[in-house]
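Okay, so here's the structure we're looking at.
Note that this complex is displayed minus one protein chain, with the remaining chains in position.
Let's turn to chain A:
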């Protein structure tokens, strides 16, 4: 909609087609309300349950471009805010993705923010309170946030070690929305749609997911995610036999422990009808 008005750099980040998202609760309303108040949002939940898809869907719904940054352990404040580069005529300032979003009024999504270095998490602080500004230390500039700018982060409290936890001063700046794997019927609907498989096949894959999620804490750090189930579904859709698809998309990636893999494989076989498990 407003993409034409966006600065050139941001137009690439515009979302033109509706990303499929199946709401499981009031998350769309909460996010929309938070956006109306320009409150920063934290999405909590296990991997592969639809956090990223949800942000894409909301950006489309709100008509804002979406700048996504996947945080990693080398991500520094400069990588987010920007840095001077050398050009023939001298140094030029290169905006980082966060600065681009702040200036252009995009939604900035920082995925797995705890992975980033401490200085990177602190740089977002002024953006998440009443100041709504990004100080560019190196440039000596304070960039006021565009009225449409909003910050969203994702955070999976489960698998990070205790040393890698969000600081209390960071956590308390956000409105949180909790995500979990959807109820079986809903998840089947999602898998059927995303992987383009039959309802029966999707329901079978949901059973597979439930088996593995029962082993959370029993040797598995996480059960099979919705994303994993969709991958298995896509293999099925492309003609792979069921046991091969489950093995390739779920059993092999999820654990390196042979005992665990065998037990999970047996439990999966036990919960699928003979026709599907063949």
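As a working rule, a residue touches a chain if its C-beta (ideal position, glycine included) is under 8 Å from a C-beta of that chain, and two chains touch if they have at least 3 such contacts; residues count from 1.
Following the convention adopted for this analysis, contacts and distances are computed from a predicted model.
Trainee: Determine which name in "ABC transporter permease", "VWFA domain-containing protein", "Penicillin-binding protein 2" or "Amidohydrolase" the UniProt entry assigns to the undisplayed chain of the complex.
Mentor: Answer from the record: the omitted chain is "VWFA domain-containing protein".
Trainee: Out of A:80, A:143, A:190 or A:264, which is the one that touches the chain we can't see?
Mentor: A:264
Trainee: Quick one: which of A:13, A:211, A:231 or A:247 touches the chain that's been left out?
Mentor: Spelled out, the listed residue whose C-beta touches the missing chain is A:211.
Trainee: Just name the one of A:78, A:176 or A:248 that touches the chain not displayed here.
Mentor: Among A:78, A:176 or A:248, only A:78 touches the chain that is not shown.
Trainee: Which parts of chain A are in contact with the chain that was left out?
Mentor: Where chain A meets the chain not shown: residues 73-74, 78, 83-86, 90-91, 161-162, 211-212, 214-215, 218-219, 259-260, 262-264, 266-274, 277.
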